[in-house]
Each structure stands twice: as structure tokens, then as C-alpha cells.
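Report on one structure; see the data block that follows.
With one protein chain held back, the other chains of the complex are shown just where they sit.
Let's look at chain A:
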């Protein structure tokens, strides 16, 4: 099905403030990293073209504010997401503990039709810091949590060094692609019989 909708893959990045959501996105899209912390306000996206099996897709990557007070308009942009990326900082316990809140909040607000199988991906970021010596969450622990939530794929990343970022987003894109789009099938009620048939036939063509 080569509908326009399918060429666009919508990804939402969630996680506590400061875990590196913006940095991961910038590293992936622009191959840039800055040590400076600049808080995100509200939500917006960057796009990146990705290729799969000879077809080009546009990844629409939504970066969000981890600080609650900068998310005043609500989360209407969750709608239609194909994949949700949960990020935490392997050096900050609280950010890991909050993953579940982020996940549940997403499921509640985005209300995907099949929440059990909605694609999530977890990224444990900042593995570069202190050569990993200041980690408080082990890979094993993170993987166990991911396994308990329906085998969520897990990546350890460093936005700073670009480590595993590409691989993680490849996986993100692949899983987004697998997600069945939830097009609300809309049939205008004023449509006449012939129009209805016409509509059906166009539907089949695409």
C-alpha cells in the first residue's frame, strides 16, 4: 500500500529532562552534538529520510520537553504515532524509574488500538560518561525491565559519541514501519451511491 500516509513514519521521543532526547535526535538527524544543556520547550519534530527495501520513508521525529512545565498544551501530537522511544540516562536512577510513567502516560493519551503490541524502544543514553563508571543502571537490569514489558528492544547509546545512535534509529524506523497505521476510515455521509463505489475503487488502487 503506497499511500502517502505510509511514507511518513511518526516517532515520539519521551523521557525525563536532561536524559538527552534532543541530543539523540540532533546526533541522528544532523550528526551534531553540543555539551551545552538547552531545555526543550513544547514539542516539535525534525525529519529524516530513511531507505528500506528500495523505498524512501520520511521519519518524523518528535522531540518533547522532559520538564513538565514546558508541556503546557498537552500531548495531542501523540496521535498517530508509529513508534515511541523511551529514553533514560544510565547514570540517573530516577530517569530509569520514570520510564514506566512515560510509557503508561503515552498509552493512556495516545490510546493505540492494540496497546499490547504498540512498538516501544528503550534507549539507555550517556553510556560514555566516566567510561561507564558512574552508571547506576546495569544493562541487565534495563533489559529485564524491557523484557517484562513485552520484549521492548533496548539500545545503549551515547549521543555525545554517536555510539549506537544510527543502529537504534534503524530499529526505531523498522518497528514504526511494522506498526499497522490506524487510519480512521472516513466515509462522508453525504456521498451518493456511485460516489461510494468510486471511493471503494480508489481505495483498492492505492
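Everything below uses one rule, namely that a contact is a pair of C-beta atoms (placed from the backbone, for glycine too) under 8 Å apart; a residue touches a chain by one contact, two chains touch by 3 or more; residues count from 1.
Rule of thumb we're sticking to: contacts and distances are computed from a predicted model.
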item	value
Protein name as given in UniProt for the chain not displayed, "Trm112p-domain-containing protein", "Ras-related protein Rab-24", "DNA-directed RNA polymerase subunit" or "Vacuolar protein sorting-associated protein 35"	"Vacuolar protein sorting-associated protein 35"
Residue of A:28, A:77 or A:120 touching the missing chain in the full complex	A:77
Sole residue of A:7, A:93, A:108 or A:167 that reaches the chain not shown, by the stated touch rule	A:7
Residue in contact with the excluded chain [from A:36, A:51, A:113 or A:133]	A:36
On chain A, residues whose C-beta touches the chain left out of the figure	4-5, 7-8, 32, 34, 36-42, 44-47, 58, 60, 65, 67, 69-74, 76-77, 79-80, 184, 186-188, 199, 202, 205-206
